[in-house]
Each structure stands twice: as structure tokens, then as C-alpha cells.
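The block underneath contains the structure these notes are about, expressed in C-alpha cells.
Only one protein chain is missing from this complex, and each of the others stays in its spot.
Naming follows writing order (A and B), and every chain is counted from residue 1.
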Amino acid sequence: MSPYYYLVLSAALFTIGAVGVLVRRNAIVVFMCVELMLNAVNLTLVTFSRINGSLDGQIMAFFVMTVAAAEVVVGLAIITSIFRTRRSASVDDANLLKY
Amino acid sequence: MTHLLLAAGNTAVSTPSVSYHALAPIFIVLGAAMLGVLVEAAVPRAERFTVQLMVTIVGLVAALVVVGLLHGTRTTTPSPTGNDAFFAGSLSIDGVGLFLQGTVLALALVAALLVSERSVDVGSPIVASAAVVVGSADDRRLTTADRVQTEVFPLMLFAVSGMLIFPIANNLILMFVALEVLSLPLYLMAGLARRRRLLSQEASLKYFLLGAFASAFFLYGLALLYGYADTVDLPGIFTAQQTSGKSDVLLYTGLALLLVGLLFKASVAPFHNWTVDVYVGAPTPVTAFMASCTKVAAFGAILRVLFVGFSSAEWNWRPVIWAVAIASMVVGAVLGLTQTDIKRILAYSSIAHAGFILVGMVAITKQSTASVMFYVLTYGFTTLAAFGMLMLVRDPDGEATQLARWSGLARKSPVVATVMTVLLLSMAGIPLTSGFTGKFYVFRAAWDTAGPLVVIALLSSAVAAFFYLRIVVMMFFAEPPVDSPTIAIPGWAASVALTVGVVVTIVLGVFPQPVIDLASKASYFTG
Partner (left out) sequence: MLAPYLPILLLFALATGFAVFSVGIAPFTGPRRYNKAKLDFYECGIEPTPQPMGPSRFPVKYYLTAMLFIVFDIEIIFLYPYAVANKALGLFGLVEIILFVATVFVAYAYVWRRGGLDWD
């Protein structure tokens, strides 16, 4: 099977994630969409690694996974701290800064 | 794939040789941050603040001294060994890198002093305990308690270590890791304000979601460039542009996505949406830290990506830089004009300044590199001190940032009004201040290649000057409000920080030549 299909798949996943960030309103879901984008990137990296015939892309995927995990922790910490006050995780409720 | 894995298994791995002394500043700051975490774990609460402050200051000063000792270094590390060269040369310690590292460290030192200011607000500008639910009984009690969340210092050191790696990273995946190391602590620090905590937490959430979104774009750009060049090394990508037979679509899409992530960090329009809200919501000393240090690091990375990795593709990215520079200057100047809150005005001014800095980048010359380096230095100190001044003018419930509350301030405190005037004039680019010399060198560097852009920059800086001068006029010539805000007397920490900021602003305006010489001597890359 041609590895190029995986590039198309990962581009589609990345786009779904990006659109999700823009249209969804729940902070947790927005955040999951960002994670989807990062994982789409991982798929791209691994596919290019296969196409280029080098292992570098797979090494980079490790780094992306680690950074994504760190991001999850920081993000969940911020979201839960807001949630405990507001009892809701909607980004529309977070509107004190809008004028 | 199997044959690849086997091949990797059979090859003798030769260990890379890392030049540790060239990376010493990073190790020192990271080590201090680790020590800070251990201090949080081991030292009793009463002594934590003093110990943390000492660890932070000593770490930053030591790193700054080492950067000074390293001057003139030209090296890339780790040195390539054997046939596996993935991380070879991924950090390049050169003039530009060291100059920007020194700038970040000096600014972070001043910002750390602002963060540690305890006599302006009860306790500190930083929240007593970030985990306590906003509005609960505990929260109300702690607002006026003498406690402080001392984790802010290790967080700051972690962010600084990311900022030290960001402008010297020659390898895009390392640049990405540095980007996250500098961003993640900043997301948390933005949510640590003592007053108006909910606003601060929302700023933190907004910064986090948009920041993560932008770094995903950076990463996708990196992946496409890897597909194009089979490497994420900037010099390797540069070589690949001459030799690679792959489609240019990968190259240009990759570069564009990469730039989205970088321009976001530098708060350049049209990727500036987070800037104002986050700057307003974050605790003021943290805002000062973000506005100065993050900008230095982000523009350092943009410089390196464009000048080392893509200098032969300049005809393709130059129009983009033109467009975002114009957008940034216009958005900053015009929207800044309509604001009624000083913190928001300073935030819009930072967007406009990002545009001015980009003007310096349209010409790929040594001179333009030096002008950008000089500009971020001058702007960093000025903006740091300007945000620091906001901490001093207070209402009972926190800082009085409404423009109307500042009217007639000169009668109440001529010193505060005068200092603020100097800083605002510098931001406006009036001669004899560092803002003027910075703008002058940036515009001169760009004049030959981008005359029209410089004209637009001059026009928008004239528009921007209007709203700075409006604040000055209000402070000196308007009637003070009936219940005029109180002027807090800063403790030693903030006094030192503000003095340094103002002195640098004036000295670099009157006598800039040594620093300009230093910047132009340091404006070389090794790649």
C-alpha cells in the first residue's frame, strides 16, 4: 500500500482537529482537538520516516509524545482550576476578558 | 522498515561529544530551577520565599556571567560523530545566540525582582495559594495573607531555560521542545494573579488553548519540512533547497506553518488575538516578563529560521514578512488608540513594536540582524519598567489601570509621572531615549531594500505616538479624580528593577554606541 495515503489521512486528521478547536465550545473538547492535531503530526512524521528511509521521524515522534503529555498535564490543571469555580468547562463562559 | 531497524541495530553507535562549557548557561538555569523544585519540597514555608529568591537571583547572575565569558564563541554542538548525525550540530552557540541569551538573562533578572516585590501589595502580586477555589472563604482570607505561591520562581527559571535554548536551536524538533519548555510555565504563571483571580485564570486558559493550537501548527510545518529535506536541521534544510527533487509545496507549506507558530509567540498580527487579554489578566510582573523575555526569544528563533534555514528562499517569505509587519503595526497603533486602560494600551503597543522589529528583518544583512538584536534589548527594558510602573498606582482593590484614574498623577507624585513619561516617550520613539535609537537602526537597516515599508512604519509610529502622548498629557495637565489612587512606595526589589529599566532606557538613548558595536560584532551565525 502506498505510504502517501497516510499523508492524506494525517492531513485530514490535522484539519479535523484544527476545525474542532475553532468550532467546539467545551474547553476539554477543544483541548482534545489540539491533541488530535499533535497525533496527526506524529503520523506524518512516521510516514515521512518510511518514505525517506530514515529513522529520524520516529525519534521525533517520541519527543512530540512527551511534550504532548506535559501539555496535557498543564492544560488539565488550568481547566480544573477554572472548573472548580465555575462548575462549567465552556469557553464561552470564560468571558470576563471580552469587552 | 525491518531492514532499517536491523541496520540501526548493527551499526556501532559512537557517542556524541557535547561541549558542555558552551551550554553552561542553560545547565545553570535548569539546575537552579531543579533546585527550586527541591526547595519547594524540603524547605519549611516560612523560609521558602527568601531561599527561592536567592536561588533564582544567583542562578540568573551566574548564567549571565558565563554568557559574558563565552563571548566570541563560534561552535555547534554536539559535534557530528559516525554516520548517525540526527542531533549533530543541533545547538549553535554563536554571536546572535549569545547576545540574545544575555539579553534574556538580564531581562529575566529584572523581572524576577519585580515578581519578588512584596511591599506594594499585601504579600505579593502573586497569589497566596493558586489551588484555593476563587471566591471561597479561604480565598478571601488568603487575599490579604502574607503567604505567596513561591512556585512562581522555579516556573520562571524553567521558562528562562526554554528561552535560552529557543534562539540557539538549529534543529527544529529541539526548537519545538524549547518552545514548549518556555510556554508551559508561562501558561501557569499567567494564572497566578492575587487580585481578580478569575480573570487571571481565564487569561491562563486562553493563552494555553491558543498557544497549544499555534504550536501544533509549528509542529505540522516541521513534519512537512522533514518530508521535504529528510532532516530538520536548519543548515540541512538550506542545503536541501538546492538539491532536493521533492515538490516545493512541501517546503513552502512547511515554512508557512512554521512561521504561524513563531509569529504567534512573538504576538505579531494576525496572530495577536491572545496578547491583549493575556497581558491584562496575568499578574503585572509576569506580564512584564512575558512582554520582554518571550519577545526576545521568539524573535531570536525567527531570525535563525529565516536567516540560516531559508535565506535562499527570501523572495518567497519576504512578502509575507512585509504583510504581517504592516498588519502588526497598523493593528497595534489603531486599536491602541481606542483603549481606555493603560495595561491594554501597553499590550497593543507591544503588538505594534513586534511589527517594527519585523521591519528590520526584511533585509538579510549583518546590519539588519544587529538592528533587530539591539531593538529587542531596548524594547525589553523599556516595557519591563513600564509594566513595573503600573504596579505602583493602586486602588483599594488592586492596580488602577484605568486611564482616567491616572489623570493628574503628576500632582500627587511627580516622580512616578516623570518616570512613566520617560518610558512612554521611549516607546513612542522620541530622540534621546532608547526607543528612538532602536527604531532608527531598524529603519536604516531596512531602508535600502524596503523603502515603502519604512514609510508605513514611520506613519504608524506617529499614530502610536499619539496615544503615548495622550497618557503623558493626562498625567500632567488633567484634573485628578476626587478619590485619587494611592501611590505605593516600592520596596528594594522593585526600586532596583525600575531604576535599571529607566537608566538603560536613557543611557541607550544618549550613548548607544558601545551596545550597537557589540550587537554588530555579535551579528554572526554559525550553522
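Note that in this section a contact is a pair of C-beta atoms (placed from the backbone, for glycine too) under 8 Å apart; a residue touches a chain by one contact, two chains touch by 3 or more.
No experiment lies behind these values; they were computed from the predicted model shown.
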| query | Considering the complete complex, which visible chains touch the unshown chain? | reply | A, B
| field | Touch with the omitted chain, as defined above, among B:37, B:364, B:430 or B:469 | value | B:37
| task | Touching the hidden chain in the full complex, which residues of chain A are there? Just list them. | result | 62, 65-66, 69-70, 72-73, 76-77, 80, 84
| Which parts of chain B are in contact with the chain that was left out? | 9, 12-13, 15-16, 34, 37-38, 40-42
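Simple rule for what comes next: only the chains that are shown with their structure count from here on.
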| Tell me, which parts of chain B touch chain A in their complex? | 1, 4-5, 8, 86, 130-131, 133-135, 173, 176-177, 180, 184, 187-188, 191, 198-199, 201-206, 208-209, 212-213, 216, 219-220, 222-224, 226-227, 230-232, 277, 280-281
| message | Residue numbers of chain A touching chain B in their complex, please. | response | 7, 14, 17-18, 21, 27, 30-31, 34, 37-38, 40-41, 44-45, 48, 50-57, 59-60, 63-64, 67, 70-71, 74-75, 77-79, 81-82, 84-85, 91, 94-98
